[in-house]
Structures are given as C-alpha cells and as structure tokens.
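A short write-up of the structure that comes next.
What follows is part of the complex, with its chains left where they were.
We call the chains A and B, going by the order they appear; numbering starts again at 1 in every chain.
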Amino acid sequence: MGAKPFDTLRNACRQVAAWGYKAIQVPTWDGRCIDLKQAAESKAYCDDWQAVLQEFGLDASEGAFHLQGQLVAVNPVYDEVFDGFAPEAVRGNPKARTAWAIEQCKLVAQASRNLGLTVAPGFTGSLAFPFLYPWPPRPKGLIDAAFTELGSRWKPILDVFEECGVDVAWELHPGEDVFDGLTYERFQAAVGNHKRSKINYDPSHFLLQCLDYLEFIRIYHDQIVAFHVKDAEYRPSGRCGVYGGYADWVNRAGRFRSLGDGQVDFKSIFALLTQYGYAGWATLEWECCIKGAEQGAQEGAPFIASCIITPPERAFDDFADAGVDANKINRLLGLAA
Amino acid sequence: MGAKPFDTLRNACRQVAAWGYKAIQVPTWDGRCIDLKQAAESKAYCDDWQAVLQEFGLDASEGAFHLQGQLVAVNPVYDEVFDGFAPEAVRGNPKARTAWAIEQCKLVAQASRNLGLTVAPGFTGSLAFPFLYPWPPRPKGLIDAAFTELGSRWKPILDVFEECGVDVAWELHPGEDVFDGLTYERFQAAVGNHKRSKINYDPSHFLLQCLDYLEFIRIYHDQIVAFHVKDAEYRPSGRCGVYGGYADWVNRAGRFRSLGDGQVDFKSIFALLTQYGYAGWATLEWECCIKGAEQGAQEGAPFIASCIITPPERAFDDFADAGVDANKINRLLGLAA
C-alpha cells in the first residue's frame, strides 16, 4: 500500500514523540489513524503500521473502540444524536446500526491481536440511562431487563476478544449503562463474569460523580487493565451542582481539566496502582475547557513521567530481620517448647 | 355533600394535629384530601373545607400540584411511566394529557384563591432531562428549544395564577427541567420573568446534587416563597457516587432521610431565611429509606419548632448609639467644618 496511507499516522507520531510520549493510543473508529478492517484481516498491514511507530520510537498502547461500543446499545431517545457516529448506510435503522456496531467490536479484537495489543478500552453503550434518577419512579424490573439485554449483546463479542487474547477495558462513563462500581458489578453478572470483561480506570469520570476514586482502586484493582490519566475538578456553587444546569463545559460545576490543573490526586493513584501491581500503560486523556490543547499536550508527558513509580526489589527493612527461629518465637509469645 | 366527603381529610387532620403540626399541605392531584374542581368553582365548598381544619386548630399552608405540573411537559421517553399519574381518558395520548394537565394547573390557581392560599408549589415538567449529561453531545439549540417551549406552555398558566393572586413556587428537582439555579434562570427568562414564577426551597434536592444550598438562599432569597423542610445525606463510596448506580434508595450514595438524621444544616437555613425576611410556612416533607414514617412524623414537628426563629424588634447594639452629630462625624474623619 506504500507510505502514503500512513501519512496521517506518521504526522501524529511525529507530534506525539516530540512532546515526549512513549506510545500512542489507537482510535479505531474513523480510519484516520488505522484501517480497522485491514488491521483485523492482515498481520502484514499491522506490521507495516507498527513499523511506522518504530520510526519514531513509539509503542502502540491500546486500540480504543468507544464509539462502536456505544452503538452496541442505544436507548431510542438518543437514536438520532448517536446516528452521526455510524456510517450513513445504517443511520435511521437502529437494528442495522446495532449489527454493524457488534461487527466493528469484533474487528477491534482481531486487529488488536494482529497489532500485538492486549487490551482495548471502550464503552458499553446504554439502554437505561434516561432512567438514571429515580424520578419518574422506575418500573420494577426495568434495570434488570436492561442489563440482561446488555449481557446478551456483549457476551458473544467478549468471546471473540477471548479468542484473540485481548481484554476489554470498560471506560465507566456517564451516558453509558456502566458508569460506576455498582453498574459494573451488574454488568459483570450479566456477562457471567466473563474473563475478558475488565476496567479502564479513568478517575476524571469518578471525580465528576463525586465518587471515591481511590477507594475504587482498593476494591476493583484486580479488574483494572487500562488507565486513562485525565484530570477534572468539581466546584459547586449556589447556582449549579453535579447535574450542571444544562450548561456547556466551562460553566458546569464539574469540568475536565488539563493534567495537574484539576483536583485528581494522581500521586495517590499511581501509588495505589503500583502497590497492586498494575503493569499497563498510563494513557494521557486530555479535555480542557480552559487551557489550549497544545499546552495541555506539552505538559502532559512530563506530568505523567513525574508520577511513574519503579517498585522496590526488596523490602526496606529486610536488613532488620535478626533471624529468630521457631523456638525463639515460642519464647517470645510465652508458649511452652 | 355533607360531612362524609371530608372523612379522609378529617382523619388526616386528626393525625397531623396529634403530632403537633400547625398546618397541612393540600395535595391537589388525587381527590383524597380535596376535590380540586369543586374547590376551584365554589367558595362555599372551600369554606366548609377550611371549617374541618379549624376543628383541629389547623391552617392550610399551600396547594401542591407536583403531578399535574409534571404532566405539562413530558419527554416522550417518559410518556409511559408518567401516564399512570393521568386519568385513564388521556393516557397514551400525550397531546390530550398535556391539555388536561394545563387545565388542572389553572384549577389549582382558582382553588388556592378560594381557600385563601397565596402560594402553590409544583413541578415544571421536563422536555430535555434525558440530555442532562453532555454525552451524547447535545445538539446545539436543544436546550434553548426546550425552554422556549416550556415558557410558552407555562406563561398562560402563570397568568391565571396572577389573576388569582397566587404565587407558583417551583420545586427545583432532578427529573424536571428546572432543577438548580441555572435552569431556574433559564426558565425565568423563558416566562419573561413572570411575577408569579417563584421558588419552593427544598434543600434535600440540592444536597443530593452536591450544590451549595446555603449560597442558593443568599442568591435567590427574594424569589423564595415556599420552603419544604426535608433532610438528606450524601455518602459516596468507592462503588457509588452521585448517579447512584441505578440502585434503589437505600443503596444509593445520596438518599433522603428523616429530619435531623441527614446532613442538611437546617440551623443555618432557618437563620438565613429569617435574615432575609421569609414569612411563609416551613413544611415538613418526609421521605426516608431507614426510619419508619410514623417515627419520622412524630419527630418532625418538634424538630421544626426547635428551628423557628423570632426575629428581633430592634438591633442589640442600639443602646450603644451615643448620638454623634454631623459636625462630630466630620471631626472624626478629619474633614473641615
């Protein structure tokens, strides 16, 4: 295919490497960075693609499929606004769109395998989100029905991921049916605790939900296989709280911010992830309504670098073990020989 | 009609008076407490009704029309779940249901006048609530269109309230389009700052939005004409934040509680309302997923009584005014005579 098709990729890589990043995330939805179908079908294409990255000393971190995942399940009230993310052929036809989305997700699994990637972050989509708040009173059984359906759609997709040896890392996100710990647990039950159904940890969405994002790691750490480093702040006023008054981002109480400008305690997050042995990438995710993208990107790489922790090889107080044997222990505790 | 129709009312009054309350709120939607149509049309009926209250030494505080107000504007996704609040004749027919609801609201205005009430709390209904969170990205103009429509539906109703000399007191509430300060300001703009469009202050809904409910009073105090005394608590965990994980009340991070059991700082609320000259009722509103209704009701009246503040008749440091005249002031400030 020649170098031409990779021009966009090459430009992105040049920029990303110049900013000091070590890898790029692969958005799989719009063909600008990668041709998903080719990648799923051709190992050779993937090798060529990876060669481009190597020109710049970069790795690929993960193949993201948020938009396709979203379209796997859509409540009718959102049909028209989500149609823009689907190819024209399936717009206005939810059934066809769902089928297309499911197919896409499977391609992501296959492409990831060909690219040598082991994790793919994405969205679950949503059937019940309009019923988020308990007013109007939710009909009994509504939530169960939504998750049952969600499970039946995702299980076959997860099976393909299993075949490909790739973990799905759900980005817990308002607007999706899986947006916090409780809904993740519901989903896991619905997919039979599928071994490829895991978590992409992004603290910004939790901070904006006023959820304890550090405790989240303590609870779910063995499910976390991806990590998006995104900052946010929550500053309520007498005019606006969590629901944000239908305002645009800059006027909401909760808003995304450039790394280091928000309230997320990344120092504690990196410490906890290190403590629990997380070994994946720390992927910058940037959205900010106050600082420009260029500055945000430039500051992001050194910010993340300053957070990275190399774990110790041995405990700091090893020296102090004075070698007491079992008899001595018994004596220390007052137990007869 | 005789005493019979007032049996339910009489029972309610007996109970309410026994608990130590001084007034009852009048729910206007289900006919159990009052016959709205009769009340709107007949001053005599209203006098009879008030006589029942006087038997028990009670006042009527306000005629509530939350359910009818809700039905003035309903996004289609909620049509089926709200239909249960409408009479069978208009179910499944949103247009007819809207017309019925508008008519009901006007009856509330007229009934209030006949009952000698000056304020009626209610809901605005909602067109845009499924688009609360900015994902999916909201089409430009969506929120403006929703409020324009909302304004055009409510303005004629508010005019009837104006004719009747009754204030509408919106209960700012998730699920309605008017749920915080910003949305209230949008609504006010949409109804041309109608002089009868005011606020029913209920701190519980603000606490559950993590909004600064004390600052709210400092900003909007001259719009507050009703006050619902309802408690709540917000206790996030690593599993659940503001959006509540689709859980039932007891398992949500935010939940309503009996008076005094939650986190609302009522002492400061009563102080601020007194400071700004609020002269209306403090109406118990009780919902609690942990304590029983009977105990909640019993504790509510003394709780509210302990919060009531009688404002001072003169400043405490009046005594200290030593009567300095203008010349003296000039000397104190170093100004020439």
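In this section, a residue touches a chain if its C-beta (ideal position, glycine included) is under 8 Å from a C-beta of that chain, and two chains touch if they have at least 3 such contacts.
Please read these numbers as outputs of a predicted model, since none were measured by experiment.
J.: How many copies of the chain make up the whole complex, given that 2 are shown?
T.: The number of copies making up the whole complex is 6.
Definition applied: only the chains that are shown with their structure count from here on.
J.: So how far apart, in whole Å, are subunit A and subunit B when each is placed at the average of its C-alpha atoms?
T.: From the centre of subunit A to the centre of subunit B is 41 Å.
J.: Touching subunit B in the complex: which residues of subunit A?
T.: 75-78, 81-82, 128-139, 143, 173-175, 177, 179-183, 185-186, 206, 209-220, 234, 236-249, 251-253
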